[in-house]
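Heads up: the structure comes next, in structure tokens.
Here the complex is missing one protein chain, while the rest keep their positions.
Every chain is named by a letter (A and B) in the order it is written, and numbering of its residues begins at 1.
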Amino acid sequence: MALLEVKDLRTSFRTDDGVVTAVDGVSFSLEKGETLGIVGESGCGKSVTCLTIMGLNSKRNATSTGEALWKGEDLLTMKPGRLRDIRGNEIAMVFQDPMTSLNPVHSIGKQLIEAVMLHRDVSKKQARLRALELLKAVGIPRAERRIDDYPHQFSGGMRQRVMIAMSLINEPDLLIADEPTTALDVTTQAQILNLMNKLQEEFHTAIIIITHDLGVVAETADDVVVMYAAKVVEHGPVDSIFAVPRHPYTWGLLGSLPRLDADVERLVQIPGQPPSLLNPPRGCRFHPRCPYVMEACKSKEPPLDAIPSDPTHLQACLLDEDVKQREAQKLLSGTMVVS
Amino acid sequence: MWRYLIRRLLWALVLFFAVTVVTYVIFFIIPANPAALVAGKSATQEDIQRAEKWLGLDQPVYVQYAKFVHRLLPVTVADNKPAFKTPSLGTSFATRQNVNTVVMRAAPVTASLVFGGAVLWMLVALPIGILSALRPRSLLDRAGMVFVLVGISAHPVWIGLILAYVVGYKLGLAPISGYCDLINPSTSCGGPIDWAWHMMLPWMTFAFLFSAQYVRMIRAQVMETLSEDYVRTARAKGAPESRVLFSHVLRNALLIVVTMLGMDIGLALGGAIFTETVYGLPGLGKVALESIYAFDLPIVQGIVVFGTLAIITFNLFVDLFYAMIDPRIRLN
Partner (left out) sequence: MANELLVVDDLTKHFPVTRGIVFQKQVASVRAVDGISFTVNEGETLGVVGESGCGKSTMARCIMRLLDPTGGKIVFDGRDITRLSRAEMRPIRREMMMIFQDPYASLNPRKRVGFIVAEALEVHKMGTDVEIKKRVQELLEVVGLNPEHYNRFPHEFSGGQRQRIGVARALAVNPKLIVCDEPVSALDVSVQAQILNLLKDLQKEFGLTYVFIAHDLNVVRHISDRVLVMYLGKAAEIADRNQLYNEPKHPYTGALLSAVPIPNPELGRTRQAIVLEGDVPSPINPPSACRFHPRCPRFHEGHCDVEEPQLYAFGANHVAACHYPLERWPMTADEMRRGADRPAVEAEV
């Protein structure tokens, strides 16, 4: 049985302008110790997917359907008490902005201790020892003194380490990291990713890492889910996705990256911008911006099917397989036609 | 933090003197002659001049001000040595009473009104404000907003009169005027029960406006704090809603409210004129009003001094308190 199995997840929000379906039929599964990267640009639904799994959407205007099976139990229909038992304990989450994710008026020690005592029947003293243990594990220097400091006394990188410590303190089976390094400098990012890898090896935690940075995904993920406009457009093992990507949006994403290892005169440009989720395009959601658009794309929504050579690599595009392979080749050799 | 405190104290001192100067200047710009009032209706020019001399009004403005400051300071020079003395606010033009006495008699009345009213308005504003924020657009929230609108728009005098008429006069549920001493019973009423009884309507009137303002402020602060990232983190840790609310949301949202409370109380201590007038409470506001009509400068000046002191002190306490409870300020 998979650790986490998400089936046809849909989340809609009621807004003043109408109903926005931020997640529209997302499915994936995750095994123990694996890393899944969810990649896409702003507004594609990657964060909302994970907030839905954790039950952190505002109950007043969000409705979700589908299933999110955690060790067999559906998180979406669980009793709130049971879900709270799991949150911070079996499934933990780290957010993007370390500056604002910690309560400014409580010391980090107090917040760490809170994380422990919510789920473990221990004394405050024991919880404090555990907090110290984790602070040392994430590399906070002079942890004994710094445990009583307040968030504003730490730098961004240190704060993110504290967040990671807080999330791993109860040895969860799954860590969801929502853009954990986007707000950090590149060398700090390297430190944090390194740390996460190390801790994953030690605790065998499964990780879902949400990011817009394909480089981060390439270096940390085993499987990749590419999302666009609330839908999954491509899903497969990281090597396969980067070696021969099979969706025009993925080509666009990869092609628009300036590279350290290749010299490209002009970057691939995806014209236009992502659609409004109030009224998404009919058929394939990417078709208004797709350079390969065909008539069928405008009315028929492409199913998420496996490629012929690998049942674990799924993609949602109506183009022929040979066309896809040819274009992927062009992309990787830097000769892809630019819009 | 000590540096900050000392700097605040020094500024407070500067502010204090600035306020007294301004009051003096205003008083001397208005065309009126307190000496004439004192001398009486059938006074001759000579009588008026004598009254002026007696009141010290024949001296130039800055001399009078200097004398005032000297009276105010707790130190003086005696036998060429510094010595302590009680600061005095002067003597009334109209009644020749010691202003200190007048102020000290009126202050407890205003204090009862303000502190009691503050307790009442917070008791009302906190639950309504917090619940409205937790359930926006619900019936409770909308009712709360109506309450806010009425409270902010309605003038305290109007509210006071309505309450006095309906509750006090028509229904006879509470007395509509007069003040009873809490500790030193005098005249016909006294003691805690009489005191509270007589303060009932004044408290309600006084608190009405403030509670409306505070409901709005608390609601806004709580709503803003609810959407903060660290609240989401607390939920992600698996904390129950009650803990999220008290330990995370309110602890932050009410920081601002606390400071505003301190400032508002300080301000009101200077004289809640409207409420005191409607209910005939002999507090600082009423006394100040009467003294202004009588051009009794020392009393007006005395109440201004007292009021300023109250505001400055409260603001200082508020700053200190805020620095204590917000570690971002304390540890910088």
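The rule is short, and it goes like this: a contact is a pair of C-beta atoms (placed from the backbone, for glycine too) under 8 Å apart; a residue touches a chain by one contact, two chains touch by 3 or more.
All values derive from a computational prediction rather than experimental measurement.
Touch with the chain that is not drawn comes from one residue among A:D8, A:D74, A:E133 or A:D185, which is A:D185. When the whole complex is considered, the residue among A:D148, A:D239, A:E295 or A:D310 that touches the unshown chain is A:D239. The set of chain A residues touching the chain not shown comprises 41-42, 141, 155-158, 185-191, 193-194, 212-219, 238-239, 242, 252-261, 264, 266-271, 273, 338.
Heads up, the rule we're going with is that only the chains that are shown with their structure count from here on.
Measuring from the averaged C-alpha position of chain A to that of chain B gives a distance of 55 Å. Of all residues in chain B, only 228-230, 232-240, 247-248, 251-252, 255, 325-328, 331 touch chain A in the complex they form.
On chain A, the positions that touch chain B within their shared complex are 54, 56, 84-89, 92-93, 95, 97, 100-107, 114-115, 118-119, 150, 152-153, 163, 166.
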